[in-house]
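Structure in structure tokens, see below.
A single protein chain has been removed from this complex, and every other one stays in its place.
Coming up: chain A.
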Amino acid sequence: MLTLFAPNRFIKDFVANKFSGRIHELVREIEGDHAPDVVLQIGSRPQTADSAAHIAPAATQSAPSGAGGFALEPVERASGPVLSRSASQGSYERRAPTSPANSHRAEPAVAHQPGLSGSFTFDSFVEGKSNQLALAAARQVAENPGSAYNPLFLYGGVGLGKTHLMHAVGNALRAQKPDAKVVYLHSERFVADMVKALQLNAINEFKRYYRSVDALLIDDIQFFAKKDRSQEEFFHTFNALLEGGQQMILTCDRYPKELDGLEERLKSRFGWGLTVAVEPPELETRVAILMNKANQARIELPPDSAFFIAQRIRSNVRELEGALKRVIASAHFTGKPVDIDLIKESLKDLLALQDKQVSLDNIQRTVAEYYKIKVADLMSRRRSRSVARPRQVAMTLAKELTNHSLPEIGDSFGGRDHTTVLHACRKIKELRETSSDIREDYKNLLRSLTT
């Protein structure tokens, strides 16, 4: 008999409908009159030594992350938990305890698989203005779980490090107490588990599982919206954990009060602990993140190169990492060191997409960001050196990089005279010859504005 395995029912039916004729034809062609019966099954082939070797690299490895670190075995592949998805069937089932140690227990064992990514630690988290509050709160929680802030509610846009912080707390808790039952999961998984538990009449095991944790970390709870039954169940779990002094950490893409389709009583409970925002990283942090990642990848990334990338990729950390990975791949492939030329070459398409016209507005934003002042400061009447020097640099760049007339440029800097612009250009020209700082600043800014 010839057994063909499909990963799910859909593929099985699809193949049966579309290809069974062709498969039979081929089998007959190859095997002749002794053609075996063909059976389609859901699942995967029982692992032989041969096939195990083939699949192993992907199947046994941990959840990958941008940092390429090692993570603990994910829940799905674990054996033992009473409530678990079987790797081959993907079904939520009651399993007989597998180990003799478990078999004598009166209650079925509830094993907790953390699902934590080992690479997301406090050490690998790059601190910046945009996330320092959230980081401090997370550290507090790691030191005093269940009492410092419960729940800890982290919210902010995608790819800003909420999940990283959450895992970092989980990993810290497990480091302090290796047998701590820390469970990380995505909100959808909670919903799916609940639905399967209901189908299998195993809701009590479900409750016991989620209420017996030391810490429960649920990511992206916005996906609870409009799922009333799940919210109900989660509400009770939430209360039970809070009463028991077990830590909860939740993340969401927005402020809890702004979540539509979420029960008021849940929203208000989310606010019982600490609600803290994670903001997009500012330039300085983006540079630090790149340097950190390059360091992990053991690749030399000169500061001006890091600045060059960070200046252009502004949206989120994931994109920043993705860009760096491509640069590293190019460096490995060509055997060249990382420099701005290599970056321009390897990220040509990405930079073309990101590339904005050099406009007055853009120059002002870039200069303000570089000197860590506000664009409004550039326009203001303030004449302190910390503001006046960047303003002069910006004016000089504007003259250099745009076709605007001097009066237009002066006007765009808070209605200044064109002679002010001229003076600025002369001053910066002079300073570039005498001050290495200004020379360096100007070079960096020029580079980042012109691809």
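In this section, contacts are C-beta pairs under 8 Å (C-beta built on N, C-alpha and C of every residue); 3 or more make two chains touch, one makes a residue touch a chain; residues count from 1.
In this text, contacts and distances are computed from a predicted model.
Asker: There's a gap in the complex where one chain should be. From "YdbS-like PH domain-containing protein", "Heme chaperone HemW", "DnaA regulatory inactivator Hda" or "3-isopropylmalate dehydratase large subunit", what does UniProt name that chain?
Answerer: Spelling it out: the chain absent from the display is recorded in UniProt as "DnaA regulatory inactivator Hda".
Asker: I'm checking contacts with the chain that's been left out. Which of A:115, A:128 or A:161 qualifies?
Answerer: Reading the full complex, the residue touching the unseen chain is A:115.
Asker: Just to verify: which one of A:127, A:279, A:304 or A:319 makes contact with the chain not shown?
Answerer: From the options A:127, A:279, A:304 or A:319, the contact with the absent chain belongs to A:319.
Asker: Contacts of chain A with the missing chain: which residues?
Answerer: 2-11, 15, 19, 22-23, 26, 30, 36, 44-45, 48, 50-51, 54-55, 57-66, 68, 74-77, 87-90, 115, 157-159, 186, 188-189, 219-220, 253, 315-316, 318-319, 322, 325-326, 329-330, 332-334, 345-346, 348-350, 353
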